[in-house]
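Here the complex is missing one protein chain, while the rest keep their positions.
This part shows chain A:
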Amino acid sequence: MFEILNPTIITLNINGEDRDVMVKPSHTLLYTLRNELGLTGAKPGCENGDCGACTVLVDDWPIKSCLMLTVEAIGKKVLTVEGLKNAPIQKAFVENFGFQCGYCTSGFLMVCHSLSKIRPNADDAEIQDWLQSNLCRCTGYEEIEDAVKSILVKDI
């Protein structure tokens, strides 16, 4: 247990690097990523956990960074879209036109990337279960489905 009552410097593991950041106890992870670290790939869409545009991976699992306090990420590994390096899902989104305006894309990429690591054999029901966490207003979702299926193991 630890207690943070005032603005404090903490160390976070972001995209494989330890980064020192100033936080207030009330700061969300989304706020810290964007405003303290300049990692603006995670987007605010509702700041209420409804849209998923701010999704990042915390210890490999998708988390809505607007619903997590920064201090809760101490000791955990945070991966943002900026930390994806030639992940297959990025190319799959480009080739399948998995976005139009692109604002929700980072969040979808992180969910899909995590799914491909944690449940590489996911069936349709599981894909749906995971991807219903996020909203896209531009596409018909079919493009995103095509993209994620192209990187999952196909022999199921």
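Note that contacts are C-beta pairs under 8 Å (C-beta built on N, C-alpha and C of every residue); 3 or more make two chains touch, one makes a residue touch a chain; residues count from 1.
In this text, contacts and distances are computed from a predicted model.
For the chain that is left out, the UniProt protein name among "Xanthine dehydrogenase family protein molybdopterin-binding subunit", "LrgB family protein", "Branched-chain amino acid transport system permease protein" or "Mono/diheme cytochrome c family protein" is "Xanthine dehydrogenase family protein molybdopterin-binding subunit".
Across A:I4, A:I74 or A:L135, the residue that sits in touch with the chain not pictured is A:L135. Although one chain is not displayed, chain A still touches it through residues 34-35, 38-48, 50-51, 53, 80-82, 84, 90-91, 93-95, 97, 99-106, 109, 127-128, 131-132, 134-145.
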